[in-house]
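Okay, so here's the structure we're looking at.
All protein chains but one are shown in place.
Showing subunit A:
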């Protein structure tokens, strides 16, 4: 947590450093999986502020703290041409009550296929892939996961509607993800009778002004691991895009039941730096 606050202070102190041409907030925030989106749902947006022929890099650190678990995520990413996004995230899921931890690495790539978030009638549409690899697999294997790695493909559509609610701009996003992950991969992948399933995810974000936004998200989960039910994830969040170099997201999350421990709710905090 200290690291989060320190990095935020550094970012704020850094003022307006090199940043791309895109309009503020249009790179989205960074999800716990390292790609551009909200907190738990990847969007069609490309991270950072690189417009055509521009580069940008970003880094983030986030923590989800629910009743019996803590998920820490850190990552880096790079984007080019407002079209390509490459990301790497490292997650540590601490089992505060049960004891132990589950670590996972996520490599992500996203490509914008069509549309422009702000400027086209059609939504911006992107195709993404994630490669996930468990760094701790004893527990997932013991509870029935078949594989310590897996891939996910997703198709996301995002659009900003100007002057939508009370004169404010509204971002709507819908994402379809193909996955065989258990608890987003933290409890492994595949296993007996487990197949890739299509899951629906969505976000709605109201931009109060250029720097502040309020949002809510839903992430459908497949629930294919026999030993304990997993449930859909939900969150509400406030995002503060301080400038094109720094943003902070604070949220409330509902992760449902995890590994037999019920009603896991708590906070979400993420800071991001972009250059």
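General remarks:
By our rule, contacts are C-beta pairs under 8 Å (C-beta built on N, C-alpha and C of every residue); 3 or more make two chains touch, one makes a residue touch a chain; residues count from 1.
FYI, contacts and distances are computed from a predicted model.
Only one chain is not pictured, and the protein name UniProt records for it, out of "Group 1 truncated hemoglobin", "ABC transporter permease", "DNA-binding ferritin-like protein (Dps family)" or "NADH-quinone oxidoreductase subunit J", is "Group 1 truncated hemoglobin". Contact with the undisplayed chain is limited, among A:31, A:58 or A:82, to A:82. When the missing chain is restored to the complex, the residue among A:118, A:172, A:236 or A:261 that touches it is A:118.
Of the candidate positions A:133, A:168, A:197 or A:234, contact with the hidden chain is made by A:168.
For subunit A, the residues touching the chain absent from view are 20-23, 51-54, 82, 116, 118-121, 162-163, 166-169, 208-210.
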